[in-house]
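Below: the structure, in structure tokens.
Here the complex is missing one protein chain, while the rest keep their positions.
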Amino acid sequence: MEDREFDRLLKIARLKLNDTERKRIKSDIEEIIGYFDKIDVISTHERPAYQPIHVPTRLRKDEIAHFDDVDGLKRQSKLHNGYILGPKL
Amino acid sequence: MASHIREFLGHEKPSDYYSKLAEELERTNSEYHAFNVIKKDTEAKNQVPFSTKANICVKGVETTAGSKMLRGYVPPFNATVVERMLKEGSFSFIGETNMDEFGFGTFGINTEVPARNAFDSRYAAGGSSSGSAVATALLKYHVAIAESTGGSISTPAALNGVVGFTPTYGAVSRYGLIDYANSLDKIGIMARSSDDARGVFDVIRGRDNYDVTCAIEKITNNKKGKLFVIEELLEKADPKIRSEFERLLDKLGKEYEIKTISMNILSDAIEPYYIIAMAEASTNLAKYNGYKYGFQYGEFNRRYNDFFTEARSNFGMEAKRRIILGTFIRSESVKARYYTKALMIRQMIINEMGKVLKDGFVISPTLPIPTPKIADVEKLTPVQNYALDVFTIPPSIGGFPHLTFPYAYVNEMPIGAQIITEQANDYALLDFSSKWEESFQYKYKHNIGSL
Partner (left out) sequence: MKIGLEVHVALPTKSKLFCSCSAEAEEPNTAICPICLGFPGSKPMLNEAAVTSALGIANALHCKINRNISFVRKVYFYPDLPKCYQITQTDGSVGGEGYLEIEGKKVRIRRVQIEEDPAQIVREGLLTLLDFNRSGTPLVEIVTEPDITSEEELRSFIANLRSILYYLGVDINKEIKADLNISLADIRVEVKNVTGIKSLIEATRFEIERQTQLIKEGSPIARETRGYNEKSKLTESLREKETDEEYGYIYEPDLTTFDINGMGFRQAVYIGEIAEKLAQGSDLNPKTIREITMLDSRSLELINKFKAEYKLRSIVHAIERYKKYGGEEAPSDDVIEKMTKLVEEDKIITRETVQDLKAGKQVAIEYSKLSGDQLDKLIRDFLDKNPKIVAEYKRNSKTINLIIGKITEKNGLHPKDVAKRVVEILSGY
């Protein structure tokens, strides 16, 4: 894998690696992709199985229910006047 | 073997039983690291202790899925399985068990402090439900709610000599399960007997209005007279494992017709499995960014891209590897070649295995090698490591129920075998192993909480 492509993937995934990690992960990934390429020789006309079982249609009725621990949700993050604080835009 | 649950419930216990249990568990845990959290102030009254894998949300209990990214995450809700266990009344929660980060591992070592094999702490516990298996092998009366994506129940159960039951995909609600790969994740059970596993299964399974994929309602018990051994897979087993397994087949041969068959497509199950798993995992892990829950990066003056990138450094090595690979696989330019193709191969596997499983169970060793030492596992490359999932991936990718049971002890370490059946025929597996337990006594080194 070209360095440029590898860097592009890191950027999309919002990851940064130190030198040791980079060296190891890059070569691992090349090896793994090589391993995945083995499926090229399999010929198939099946439809993609997005799930292993048939999942029948089931929809939720449009009814309002209040979650019973909103404070428990908000307690997980930093708050400011009832808002959840996020990073700078 | 009788049900431990029934035995326990029918027995007088001293009033300080649960506090003593927690104390002893705490002590033993410092060597085996089965638990991330042990509940000390239990109000249990004649209830069977149960543990949950650390990727299953328990209200008010720090649930990290083995990841630094989730340190400090205290779910404000219970997973459906937890809710059902508590509501049933016979069970009390004792703690959350160790695991590979987000379930990414075969041996339990991809986390800060790995769990250790309950039979010998120099050895690997197996993964990713490492703690569930070790806890089950440590505690005399206990059941574990574990989870498997590609063998994470079977492998550690086999290495710790316990029963590991992975139900059909969609038989048990995943609501409250911290996702690894949504189309592969299955909540299951570890126990010291098949009857216990069955008891828990009946409590946790069934339709849930919070998980549309929980769609397997009716569970059957179609008994099978044949056991199929798949040639292509058995070839991958180490000779020592193979010879032990042959001995098992000899024993089973008295009751079942044993047939070796060829199923070519299963030589290529590992690649599509990991492709699907990584594609889905890389989307599931996008949400961990250091401000909504869990790890707090805190530098709110940093621009969001830098903020996210810094925060996400806390993922472990294997998680990073899988995020990068998953991101690659999903790229529009290669998606058809990897992701879509893998899904098509999954359908082929489902079709072919489905046909065979109509006629009989598929049986195999659970792991192709004897229990490895932790030090040896650390030397494996990812591809070498993934290849060791050879027996657990076929049922996992196809959503078929499978069950691991201990069948031999070599150098005082347990060895497990795995049987697979058709989708929704889960009871037949439990019946199979119940029968096995009539003639085979499971052995444990620890029996914490004995009466």
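Per-chain residue numbering starts at 1, and chain names A and B are given in the order in which the chains are listed.
Convention: contacts are C-beta pairs under 8 Å (C-beta built on N, C-alpha and C of every residue); 3 or more make two chains touch, one makes a residue touch a chain.
Note that the coordinates shown come from a computational prediction; the quantities given were computed from them, not determined experimentally.
Enquirer: Would you mind spotting which of B:36, B:117 or B:289 touches the chain that isn't drawn?
Expert: In the complete complex, the chain left out is touched by residue B:289.
Enquirer: Identify the residue among B:308, B:361, B:391 or B:407 that touches the chain left out of the display.
Expert: With B:308, B:361, B:391 or B:407 as choices, the missing chain is touched by B:308.
Enquirer: Determine which one of B:51, B:98 or B:183 touches the chain that has been left out.
Expert: Among B:51, B:98 or B:183, only B:183 touches the chain that is not shown.
Enquirer: From the listed residues B:49, B:76 or B:382, report the one that touches the chain absent from this view.
Expert: Spelled out, the listed residue whose C-beta touches the missing chain is B:76.
Enquirer: Even though one chain is hidden, which residues of chain A still touch it in the full complex?
Expert: Its contact residues with the unshown chain are 12, 14, 48, 50-51, 55-67, 70, 73-74, 76, 80-89.
Enquirer: Residue-wise, where is chain B in contact with the chain that is not depicted?
Expert: Spelled out for chain B, the touching residues are 56-57, 63, 65, 70, 73, 75-77, 79, 174-179, 181-183, 209-213, 215, 279-280, 282-283, 286-287, 289, 291-294, 300-301, 304-305, 308, 327, 330-333, 335, 339.
Criterion: only the chains that are shown with their structure count from here on.
Enquirer: In their complex, what parts of chain B are in touch with chain A?
Expert: Against chain A, chain B makes touches at 59, 72-74, 76-77, 168-170, 183-184, 209, 212-213, 215-216, 265, 268, 271-272, 274-275, 282, 286, 289, 291-294, 296, 298-305, 307-310, 312-313, 315, 317, 320-321, 323-325, 327-329, 337-338, 340-348, 350-351, 381-383, 386, 397-400, 423.
Enquirer: Which residues of chain A touch chain B once you look at their complex with the stated criterion?
Expert: 6, 9-10, 12-17, 21, 24-25, 28-29, 31-33, 35-36, 38-40, 42, 44-56, 58, 60, 67, 69, 71-73, 75-78, 84-89
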